[in-house]
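The structure under discussion is supplied below as structure tokens; questions concerning it will follow.
Of the protein chains in this complex, all but one are displayed in their positions.
Chain nomenclature is as follows: A and B, assigned in order of appearance, with residue numbering initiated at 1 for each chain independently.
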Amino acid sequence: MSVDVLLFWGRIAFLAGLYLFILYVVFALTRDLRSRSMSVEEAAPGELVVVDPARSGLSLNDAFPLMSETLLGRSPDNTVAIPDDTVSSRHGRLIFSRGSWTIEDLGSRNGTFVNGRRVTSRARLNYGDVMALGGVSLKLVRP
Amino acid sequence: MNRNIRRLAVVFVVVFGLISLDLVYWQVIDAGNLNSDPRNVLLLEKNERVLRGRIFDRNGITLVGRRVHPDGFVQPVYGDPSLAQTIGYHTFFRFGAVGLESSLNPYLSGKTGTSLQQTYASWLHRPVLGDDVYLTIDDRVQRAAVTAIQTELAANGLAADTPSAAIALNPQNGQVLAMVSKPYFDPTCIGGQFFVGRCVRNIEAIPGHAFVNRVTNGLYPPGSTFKTLTLSAAIDTGIQSLSSQYRGTAATGPFVVDGYTIPNTANNLPPGTTSADLLHAFMWSDNIVFAQVGLKLGRSRFIDYAHRFMLGHRIPFDLPVSVSGVLTPGERFDPVALATSAFGQGNDHVTPLQMALIASTIADGGRMPRPILVKSIKTPSGSVVGGDTSGTLANPINGGTASQVRHAMVEVVNGYYGSGFEAKIPGVTVAGKTGTAQTGNSAPDAWFISFAPAQHPTVAVAVVVEGGGEGAFVASPIARQIMQAALQYGE
Partner (left out) sequence: MISGLRPYRPRVLELSSIIMALVLVGAAFALLAGAETGRIGTSTMLRLAVYGLAALATSLLLSRLLPGADQLLYPLVVLLGGVGLVEITRLSPSLGDRQLLWLIVGDAVLLLTAVWPRNVGWLRLYKYTWAFIGFALIAITIVHGADIGNSGYRRWIGFHGLYLQPVEFLKIFMVIFFAAYLDEKRELLAGGRLVLAGIRLPPFQYLIPLLVMWGLSLLLLVRQDDLGSALLFLGIFLAMLYVGTSRAIYPVLGGVLFAMGAVGAYFVFSHVRLRTDVWLNPWGYATTGGYQLIQGLYAFAAGGIAGQGLGLGNPNLVPVASTDFIWSALGEELGLAGLAALLLVYLLLIFRGLDIAVTARDGFQKLLAAGLVSVFAIQTIVIIGGNTRLMPLTGVPLPFLSYGGSSIVANFAILGLLLKVSREAGREP
């Protein structure tokens, strides 16, 4: 095969290779996106947005994605870790079940409040409700 | 915030979409326009690398070759300058192309069709190959024509650069065998060049307009050669025969029409002759008689026959041809004009090609062949893609008329006191007609039209020498030598 023929088909092959590369990256990208949504399979439709960070290390408007079961508390192994002295190390639990949210107080020292009302054990939580854990206020919003 | 980021992504995708649409516009939709834009340097770059087709004569003698420089630049090599106006030249810049280089450019530059093979070759960046063109020109006849003109100009004491034109064609198929327009030029410094200004100025400085192809674009009064047409019309309509008699002043003149006198010096009769029939009036080229024939024909019949012989029509050819005619636009055809037109003066203006076609019509039994210059066009792979467009242009007169006129033309060359005696070829019967056309300049133009062999013609010729004087002395020997060459080398 002469050089010009070789160059021509090489050129076509190069262009094809470019698209193969793109396909490969797109494939990896979508697989990654899918696996990320799988790993948070329990991810539930809601976000906690900080409306009053008090003296915690959080800042205003920080948002936390929620799982269908989300642990709230001071210690870092909680799903939502709130580094504030008024928050108990294992403060409460948010549960998403059959389309609605429930907050459960896990025997915190300073209590859990929904729209200013103290939660004794469990309470229904609607989107837009503001929940106070100790001095820190968080709002449940749609993602 | 995540929602906003996603929206930002959408905005970017939309703008990228717009960009790609714009790219499609420039690279696909508008690409054709941009690629053929004459201001595009890339186009020039591409064109100068085209392996332009070569041009050969009918026997494969190279008329235009090509030389490929090491950097890929392709230059034409011109063989015969006497074909300069016919073949023309091709340039890359504003001087464009003329002649066959222009009219055959699509073939020569390989731009005909887009076969898969051509497309593939362009993808591979292989140089574009033009098609080779084989002309009907016979290099030997062409050279004979050039030599004949040179010899006869010298023999008659005319300057070597006297403007003149000659064409030879085969009346049976219209194939042009030779075509000379003097002065000609060497196109080497124009063809395939970038900077041609000085060369063009030098050629323009040659006296006599070297760029003009006199065969196709020179318009001359035909003089007495035009009597061939008048005679054909008179016999074809039946109002006259070769034996129609003219006696006394009807033959000798002077002849007065509408107060305009045609003097008896125009009768051209042999000394002592006072009468002539139409045949002898033609042989001796008697203007007095032919003025009367024109008047007898009348305005409408005369114009009708002029049209039948393609005067007033654009003749299809491989080169642009000026339109011959018997009237200038807007002119009234009064009896004086009619009478003088009948013997080739008045406002008659013809190209040598036109006269050669009139001769061909008589030669081929009343059929006017379509003149052609291209014998065949061959692609680089050897297949024939075009060329031979031979055919019939018109059938102005019937065969009987043609054979009578042919007889008259044979007598012009061979008869007693015939004006075309210089055209005689030993062993071959030649038919012809001389012409001495008054132009208003001091010396008249010399004309000769002829064909041979008279009974089965294979060559017809028209020759004009500007300011050449008597057609019988300058033009007919040129025609003779051209015919001899054509007969010698003919197939």
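Keep this in mind: a contact is a pair of C-beta atoms (placed from the backbone, for glycine too) under 8 Å apart; a residue touches a chain by one contact, two chains touch by 3 or more.
Quick caveat, the model's predicted, so the values are computed rather than measured.
Asker: Specify the shown partners of the omitted chain in the complete complex.
Answerer: So, spelled out: the chain left out of view touches A, B.
Asker: Among the options B:F16, B:F73 or B:F194, which residue touches the chain absent from this view?
Answerer: B:F16
Asker: Please identify, in ascending order, the residues of subunit B that touch the omitted chain?
Answerer: 1-9, 11-13, 15-16, 18-20, 22-24, 26-28, 30-35, 37, 39-42, 45, 123, 125
Asker: For subunit A, which residues reach the chain that was dropped from this view?
Answerer: Per the touch rule, subunit A residues meeting the hidden chain are 3, 6-8, 10-15, 17-22, 24-26, 28-29, 32-33, 36, 59-62.
In the analysis below, only the chains that are shown with their structure count from here on.
Asker: Go ahead and note the Å separation of the Cα centroids belonging to subunit A and subunit B.
Answerer: Spacing between the chain centres: roughly 90 Å.
Asker: With touch defined as at the start, can you tell me which subunit B residues reach subunit A in the complex?
Answerer: On the subunit B side, the touching residues are 1-2, 123-126.
Asker: Name, in rising order, each residue of subunit A that touches subunit B in their complex.
Answerer: The touching residues are 4-5, 7-8, 63, 143.
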